[in-house]
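Take a look at chain A:
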Amino acid sequence: MSEPILEMTDVSKRYRTFGGFGRGRGGFLAVDGVSLHVERGEALGLVGESGSGKSTLARMANGLVVPTSGTVRTGGQDLARLGRRGLRRLRRNVAMVFQDPLASLNPRQTVRQTLENVFRAHGETTSTAELVTLLESVGLGAEYLGRFPHEASGGQLQRVAVARALALKPDLIIADEPTSALDVSVRAQILNLLADLQRDQGISFLHVSHDLAVIRLYSDRVAVMQRGRIVETGPSDEIFRSPRHPCTRALVEATPEAEPPPWPAGALRDADEACHDHDHVSPNDHPVVSRPEAGATEH
Partner candidate 1 sequence: MSDPVLQIEDLCVSFTSGGVTADVVRDLSVSLDGGRTLAVVGESGSGKTITGRAIMRLLPRGASARGRIVVAGREMLSADERELRRARGREVAMVFQDSMSALSPYLDIGAHIAQALRLHDASVTRRAARARAVEMLDRVGIPEPADAVRRFPHEFSGGMRQRAVIAMALVNRPALLIADEPTTALDVTVQAQILALLRELQQEYGMAMLLISHDFGVVGSAADEVLVLYAGRQAEYGSLRDIFHRPAHPYTAGLRAATPRLDARLETGGRRTRLRAIPGAPTSLRDAGPGCAFAPRCGLADQVGERCLVEAPLPTARPTSEVGGLHLAACHLDRLPAPQEVAR
Partner candidate 2 sequence: NSQSSSQSAEPTKDKNATALESVPKGQTLHYLSRRANESFETANAQMVPTSRLRWVHRGLTSWQTFPDKDTVLVPDLATDTGTTDDGGKTWTFTLKEGLKFSDGSPITAQDVKYGIERSFAPMFQGGLGYHKTLLVGGADYDGPYDGKKLDSIEVVDDRKIVFRLARPFGNWPWIVSMPAFAPVPAAADTKPETYGERPVASGPYQVTSFRKGSQAVLERNPNWKADTDQVRLAGPDKIVLDMGLNNDTIVQRLIDDKGADKNAISNALISPSQFQRIESDPSISNRMANSPSGYFRYLAMNVKRPSLSDVRVRKAINYAINKAELQSVYGGPKFGGQITSTIMTPGIPGRTEYNLYDGGETGNVDKAKELLTEAGVSDLKLTLTYPTDVSAIEEKEAQSIKNSLARIGVKVELKGLDGDTWFELISSGDGDYDMTTNGWGADFPSGMSTIQPLFASSEIGDGGGNASKYSNPKVDAAIDAAVAEPDLGKAATMWAAIDKQIMEDAPIVPILVQRTQALAGSKIMNYFIPAYPPFANELVVGVGS
């Protein structure tokens, strides 16, 4: 088999906080020495509790987040060596789909402008016909070109977001919880769309989700994260059939099934302790009351 489309070796990310004159005290270690790879044509599912570093890890794949240490090779290129221009060129081949379609589309741009900007970013131009083809490939009609985000539903917007991801014919799509903001009835539509892309166009996927059922359905392999580390990886069937790490087990058991008998309360709580501790308050929970000094993810 050829080189993996994505290969991360021992990557870590420490977020620094700014304030006062000095540096923040140490910062927060969001990803801690993770190694992982995605083969070409493969869909890797990344699961884990909130704040475990899934999004951070996923964003390191296309350089949106720069790792504090470790190497990331995407499409055979070492991101650290690419430089800013190189990184931008790389992003032709690595597209992203985000959680909230309404938020990830600029409310002041029409669908056409949104799509055109992708080409513009790489100095290219497109024809309307191309754009229409693109929209049709995600199941939308040409009439959507002139619409603003608020003129379309969540599911339609997520299709637009997928179209944007597909615009430059990427090899790898990073999907960060692409369906968790969608209604149940629509969620299935998008998941089906992504699955078709993987099958028909051979696009590789890094699929982040906290919904095990979703991962199970659409991923070839699964990586389970806990507090910045990957605690277990393997083919998804295997992992879900016989989870080895207590955390994975807790996750699997906690996932509500469609129709179990009434909840076995006591049993569950013991299992959880392995994965989640009450006192862990992630920095996420701190409201940002101080003066806004938003951190950049790109340097």
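Points worth noting:
Simple rule for what comes next: a residue touches a chain if its C-beta (ideal position, glycine included) is under 8 Å from a C-beta of that chain, and two chains touch if they have at least 3 such contacts; residues count from 1.
In picking the candidates, the idea was that all candidates are chains of the complex that A comes from, given by their letters.
Note that this is a predicted model, so its numbers are computed, not measured.
Only one option in 1 or 2 touches chain A in this complex, and it is number 1. Contact residues on chain A toward candidate 1 in their complex (touch as defined above): 49-50, 153-156, 183-189, 191-192, 195, 199, 210-214, 216-217, 236-237, 240-241, 250-260, 262-263, 265, 268-269, 272, 275-276, 278-282, 285-287.
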